[in-house]
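One protein chain is absent from this view; the other protein chains keep their places.
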Amino acid sequence: MYSIGCAISILMHRSILSTFSSAVLWITANSTQASPSLMAPASTPAHEIQKLAWFTLSITGGIFFVVAGLLTYAVIKYRAKEADRLSEPAQIYGSTQIELAWTVIPVLIVIVLFLTAARLIFAIQDAPEPESAVDVTVIGHQFWWEFRYPKLGIVTANELHVPLSSSEAPVPTYLSLLSSDVDHSFWVPQLAGKTDLIPNHPNATWIDPLRPGLYVGQCAQFCGAQHAMMLLRVYVDTPEEFSAWVKNQQQQAVQDPAVAGGQRVFETEACINCHAIRGTVATGRFGPDLTHLMSRETLGAGAAPNTAENLRAWIKNPGTFKNGCLMPAMQLEAPQINQITEYLATLR
Amino acid sequence: MAENSVPLPGSIDLTRSRGYAPTVLERLHGWLVTVDHKRLGILYVTYGILFLLVGGAEAIAIRIQLAVPRNDFISAQVYNRFFTMHGTTMVFLVGMTIIFGFANYLVPLQIGARDMAFPRLNAFSFWLTAFGGLLLYYSFIGGSGLSGAGSAPDVGWFAYAPLTARAFSPGHSTDYWALALIVSGFGTLGTAINIVTTVLSMRCKGMTMMRLPLFTWLMLVDSGLTLITITPLTAAQIMLLIDRYLGGHFFDTQAGGSAVAWMHFFWIFGHPEVYVLVLPAFAIANEVIPVFSRKAIFGYPAMVAASVGIAFISLSVWAHHMFTVGMTSFSNAFFVLSTELVGIPTGIKIFNWLATIWGGKIRFATPMLFAIAFLFQFLIAGLTGIMLSIAPWNWQLHNSYFVIAHFHYVLVGAIVFCIFAGVYYWYPKVTGRMLNDTLGKWHFWLFLIGFHVTFDTMHFLGILGMPRSIYTYEPDRGWKTLNMITSAGGIIQGIAVLIFAFNLFWSYFHGEPAGDDPWDAWTLEWQTSSPPPVYNFAQDPVVRSRRPLWDLKHPEDPDWEYEG
Partner (left out) sequence: MSATTGMPAAYEGQWRLPPRGKVGMSSLIVGESAIFTIFVVAYVFYIGKSLSGPTPRQVLEVPIFATICLLSSSFTVWMAERAIRRNRVSTFALWLGGTICLGLVFLGGTAIEWHKLIYQDRLTISTNLFGTTYYSLVGLHATHVVIGLLMLTIVFLFAVTRRVRGQHAERITVLSMYWHFVDAVWVVVFTVVYVIGR
């Protein structure tokens, strides 16, 4: 019997130890572009959080090893031996000094942890916005993201472009977070902690990206049927890339006479009730802005790659990619769908 | 011992003589109309274990769906119903029922009483709770509402507003959630009132409050906490129904209402609720660990004070579920502090259990195996809780698989493990037979392995950025392998639980006869027969210390010479 108890405590202790350390190494190494690991930060808030995380982990890890060590020792050392089953061990009812000791020490640990956490809370939440910051208004919808750059006159969806920042010349992006329907949450782990988008309760957050590239995330507050498909792509652009992107987004929609027929179909088949295309009569705000649809890599907030095939299938029936999203299948005829697809395919 | 004592006038057993066996219908009727706390306790626990299997099946379906990315085992809508029902079932129909079932059975026995203070209220409360659960599950097949949308609740077990508003949840799924829980909430309230009254007003002579077995003490604290925990949920759900049916605006953001208000009301219930669920696990550990270490619990007064402290402090931590909603930095800091403070009495309990084992003579019977695993796992659960209390880190970990891992470490690693310990420990008392030891060991090891395979792995999924409540995930996020491992662990746990269920059934007919006191324990329930007669004790016990049976077995060295 005792060997069983012995075994389980060692198993718990060693297996956790080795699993933990090898996994931690694997995670920190697993910082490919597509893996949004908290331990691979690329922006100031995420960096600071990671440092605090390691600090906390070292304290809690220390507590674990001490207490689990003592437990393991006790379970092995004090197992009943066959010979002495007849007598009971000395009955010890308590000790005030020991109780005090293991109350006071945890209190001290709590004070240390609290002060370090509080410091970072104030540093991140109450950070003043510098002049150079880029302002973005994020509006959460079921099940897509609306991005507006008020000072730049840009409206886009689902894929966010922000400029690269650095410690010498900081250009953070400040995000104002609103919702048009239910609760959502903006979470790109490598850039910052998440902040919720709650109707009638404006929130704000900021990122300070220090490495260019693509960072992925997704909605982190259950918002309905297709919550899982409300993905985020944040492109951290070099200054040149960013100004090029801004310039393009500020243009009105491409007007290609070759697809004028398709444009007319779009404008007369109720698409404009939900969608906007700047420079045309389409000014709907219920669905994503399509002015530069083809500048995005995915459709439906990440539901499918943005190709002509997928676009056609999406228009025919969005439910094939995202069953439960709020765009209905419009029951269009095949020629109409083709025309609309060809039209939208010109909107770079 | 009950069967040896001389029956006093008025204590003669007037139940049916053994002249004829009751028919099946008479037996069923007996169970239906019973007000006996022991039968109600068995009904509660059986109900809970049945729903454990149902909730477990929902979990297996969830894990199969998530085993590979972009899976289509179940649709998004069905998945959302399953994870909502899994959470709701496990908290209300498994957790609450099993712990109040244990309390129902054991508290009167441990305090030397004949029954609970209000036996009819006891029965009424059970049937309310039972009906509430059936109402919840009826939603799978029940009405769809005019818009044709409906079926089981699919808004998460926390049902955030305004997703639950009529506009975003047409049909009746949300209504089933609210109504079923209101009904079973009243049942819970009744039982909590009953337990508080029983402990305060029905103790046998000599059993002062500081001589109560710790199981009973913790159930008292737990029931008191329940009184002020469940009722805010009832209030919030009434408000939700007023919004949905009477045009109210409690959570209607278009009319100036606040979605955050729902969160505050829900978590003012939700956080103390998890302490309502975990205190009984401590209660069970407080009985099992001393008996199988052959030592009195170390620091009884400190354990009582820590339990009361946990109950009080737990009322002040709720907004640590809301660090990301945009509260002020001062509010966030406050809840960091309060949450860490509740860790202190919790830690004290772990240290006291360690000190109880220290210097003992540990017997590794099945209940003790589960209790030792509980100690390690609860330690880890508490530490990941501390990690989550650090608000900036919480901004990353909130709503990720790290949180799911943490709370399953508490709910399964601590609570379910203690429930298993309690079942193996008290099954002989309830049925008169021991649970099969071989099956017990298989159950333990398989469940332990499955638990760790699933929930250790899950922590890393959270660190890699995987959020919760998603029916599928992208293949290029690097979450594939860990999800597959997590799902495999779930299957192992399922097998273990099936072995357990089989053991419960098989041992009833074929288990070794247990006798009154198979574990050589020290509290009053082990003094009466197994199973106890309907009247519990032929003579009202009189006690002089915390361990009346220790005093009897060790007349040369009784506890009352040492207790302050």
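Structural remarks
Residue numbering begins at 1 within each chain, and the chains themselves are lettered A and B in the order written.
Here is the rule we go by: contacts are C-beta pairs under 8 Å (C-beta built on N, C-alpha and C of every residue); 3 or more make two chains touch, one makes a residue touch a chain.
On a predicted model such as this, the values are computed, not experimentally measured, just so you know.
Taking the complete complex into account, the chain left out of view touches B. When you scan B:123, B:236, B:354 or B:371 for touch with the missing chain, the hit is B:236.
When the missing chain is restored to the complex, the residue among B:193, B:306, B:362 or B:388 that touches it is B:193. Of the options B:265, B:455 or B:519, the residue whose C-beta touches the omitted chain is B:265. By the touch rule set out above, chain B reaches the unshown chain at residues 1, 4-5, 112, 117-118, 189, 192-194, 196-197, 200-203, 205-206, 224, 227-232, 234-236, 238-239, 242-243, 246-250, 255-258, 261, 265, 268, 524, 527, 537, 539-544, 548, 551-552, 555, 558.
Basically, only the chains that are shown with their structure count from here on.
Between chain A and chain B, the centres computed from C-alpha atoms are 33 Å apart.
If you check the complex, the residues on chain A that touch chain B are 1-2, 4-5, 8-9, 12-13, 15-16, 19, 23, 27, 30, 32, 34-39, 46, 48-49, 52-53, 56-57, 60, 63-64, 67-68, 70-71, 74-75, 78-81, 84-85, 88-95, 98-99, 102-103, 106-107, 110, 113-114, 117-118, 120-122, 124-126, 142, 177, 181-183, 185, 187, 189-190, 192-196, 198-204, 216-228, 231, 302, 323-324. The residues of chain B lying in touch with chain A in their complex are 75-77, 80, 154-156, 160, 162-163, 168, 253-254, 256-260, 293-296, 298-302, 324-326, 328-329, 332-333, 336-337, 340-341, 343-344, 347-348, 350-352, 354-355, 357-365, 368-369, 372-373, 375-376, 379-380, 383-384, 386-387, 389-400, 441, 448, 452, 456, 460, 463-465, 467-474, 476-478, 554, 559, 562-563.
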